[in-house]
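Excluded from the complex is one protein chain; the other protein chains are retained at their positions.
On to chain A.
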Amino acid sequence: MPYLGGEDTVRELRRALSNPNVQSDQLRYRNTILKVIRAMSQGVDVSGLFSDMVKACATVDIVQKKLVYVFLCSYAALNPELSLLVINTLRKDCQDPNPMVRSLALRNMTNLRLPSLMEYVEQPLTAGLRDRAACVRRVAVLGWAKLHNLQPNSEIDAAVVNELYSLLRDPDPVVMVNCLRALEEILKEEGGIAINKPITHHLLNRLKESDVWGQCEVLRILQRYRPQSEDELFDILSLLDASLVSPHPQVMAATLSLFLSLCSGLPAVSLAALERVRGPLLAACGSVSRELRFTALCHIQLLLRSLPGLMGAHYKRFFCGYAEPAYIKQRKMQVLVELVNDDNVTMLLDELKGYCTDVNTDTAQAAISAIGRIGRSYSDRCLEILTGLLALKQEHITSAVVQTMRDLVWVCPQCSDTVCLALEGCEETLQDSQGRQALLWLLGVYGEQVSSAPYTLEVFIDGVRSEVSLGVKMELLTTTMRLFLCRPAETQDMLGRLLHYCIEEEPDMCVRDQALLYYRLLHCGIEETQKVLQGRRSDPSLGVLIGRPSEPISQWACSFNTLEPLRQGTVETDSTISASRCTDASADVPASSIAAPLSLSLSPALSPEEFERLWLQRQVLHSEQEQIQFPAIPHCSPQSLQAAMQLVNIQTLAFTPPHTLPWRVYLYTHTQHAGDSPHITLILGELLYTGEEELKVTLKQQPRDDKALKGFLSILTTVLHTLVTQLVWFIAR
């Protein structure tokens, strides 16, 4: 083994290298050097041979030279003094008539990575920039970038920078692109290479000559250019049109990215460009290599955020193959959820149903939660599938189904009957803590509809001693409390037992505190307890907002064609988990909101003139002022604010542009109580932000109805809250 006989090997190799007979026979010499390199890559420390190898460097045989250079570059850092000996040979090689030798010498000179040798390297590098062979110039140009990287603090001579700029006009396309790369690195502190009109036009005209890597580089750097006139912009766009539908996905993506940055002010053009890349993008999704398919899918997800309808007709392209890796399947499902519409919902659900029994548990659970998300708009069909899955009695499937049902009920309360029916008997198959937590939450909130709820709970309470999951214990406490409120006779006894255990025996501080809190709460009387525990069962306004409004393209354009979209999936799955946990927690918060649901409507519409007249008529209207804490709101775009408001039927009439002070928005709506007789009131509102901590809300109403006003305010805060969290999320990214 080389590891054992390391020293012997080195001694033997040294003897061979210094043997004059070997040195005179080129083939034998070369083979010996090959043995050195082999030993090196096997992990033997051959640094002791450095001086012998330096000698071997002075040869006319290119093969031998290359081998020696591989050795020198790996060990130069260990022997800075001896490396000085190599420099001489290298500099001599830089004068060699063979361009390959010249480029080789130059490249290795810069690859030695020794700051002490810098002074010897600069002169050959300068000469290399003017070499007549393109391959030498290629190496020399990048060599300057390497020098800069080695000593970032030292200034690179301005003359060199100028020379590099002039080499942008080099006949060899690789030299041109290398110049771009080198200047980007050298001038990093000044914001990279300066892009002006002549350079842009030059680069664009020569785009076709370079290979795909070069094209991507050029297109990326051109994103910094801002055309001076609209005519120029359109000239550039039409020049780039061919690369937009390029068969190379990476060029296509780079071009689209450039398009989006150039057309940030022209949404119509960006939309047309997106329509145009649909074909190539779909082709990339069906590409042979899975990694590329994955990348394309991630980018399609990005596009769908702005254009949900872009791929609607092509949903079949996103069906999963049996042998595809899990990460592609999960991405495809995320895309499929976005593409659902009335025509394809049957097909899509059938397909997703097939994935629910996938061998990979992650994929199966992703499929189930995808069905749940479709359930927000097609609840009946989805619930049918979900209840069907429960019959399989599979541990991981049941857990995912129960979690999905919990999330679904939170936004679609009308599903609760079906869900309650389905819950019977599934506690036997549930094993993991997440699934049991979900089941407990459902039992707590819909306890009076599930006849067997107390019995199920009893099993849980009896086993609480052996329970390990903290989350389950906490949830169990809350659920038992809630169930006690609606079915006191059946639950009282077990609640007592549970509280006793948690307060007296439970080692975990959190659970004990929670139990103590409930215990003291019960002392305060049933009404107080009810006020704390009987929170909202669902949040319909959230449901509408989750059908995300389409975002403006500019919100993601800057992250297109980078690593960002590939990372997002993981972030997104995490955030859905935390969101579902939030729903559990939020139920515990004392609910100040309305009891009876309130519905808002936009009709009859109000014209801006009428609004103004009514707003100024003080005596007719009842007015009220409120302060809400949303300092981030004025930073969000008017479009997203308007879209969000419209989803809950609030019409915004006028706004000041974002980031101005004072920032104002005017809005109106009509409120109506669901159960009561038709009792409609008109609400006018003004949001005012003057730069302090709070957002001032002024509401005017006709006729007066305090309950409606309170309800409206809670809806408004929910909308604003959702907007802010979205906004913060974007900023964070």
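Please note the rule applied: a residue touches a chain if its C-beta (ideal position, glycine included) is under 8 Å from a C-beta of that chain, and two chains touch if they have at least 3 such contacts; residues count from 1.
Definition applied: contacts and distances are computed from a predicted model.
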Name per UniProt, for the chain absent here [options: "Small ribosomal subunit protein mS29", "SEPT2 protein", "MHD domain-containing protein" or "Aspartate aminotransferase"]: "MHD domain-containing protein"
Which residue of A:P247, A:G525, A:P662 or A:P703 touches the chain not shown here: A:P247
Per the touch definition above, residue among A:G321, A:G425, A:P488 or A:P662 touching the missing chain: A:G321
Selected from A:V22, A:I87, A:M100 or A:L239 as touching the chain missing from the view: A:M100
Residue of A:R91, A:R181 or A:R497 in touch with the missing chain, whole complex considered: A:R181
Hidden partner chain, residues of chain A it touches: 34, 37-38, 41, 62-63, 66-67, 70, 98-100, 107, 113, 132-135, 138-139, 142, 145-146, 149-150, 174, 177-178, 181, 208, 211-213, 216-217, 220, 242, 247-250, 253-254, 279-280, 283-284, 286, 288-292, 294-296, 298, 316-317, 319, 321-323, 325-327, 354, 357-360, 392-394, 561-564, 566-567, 569-570
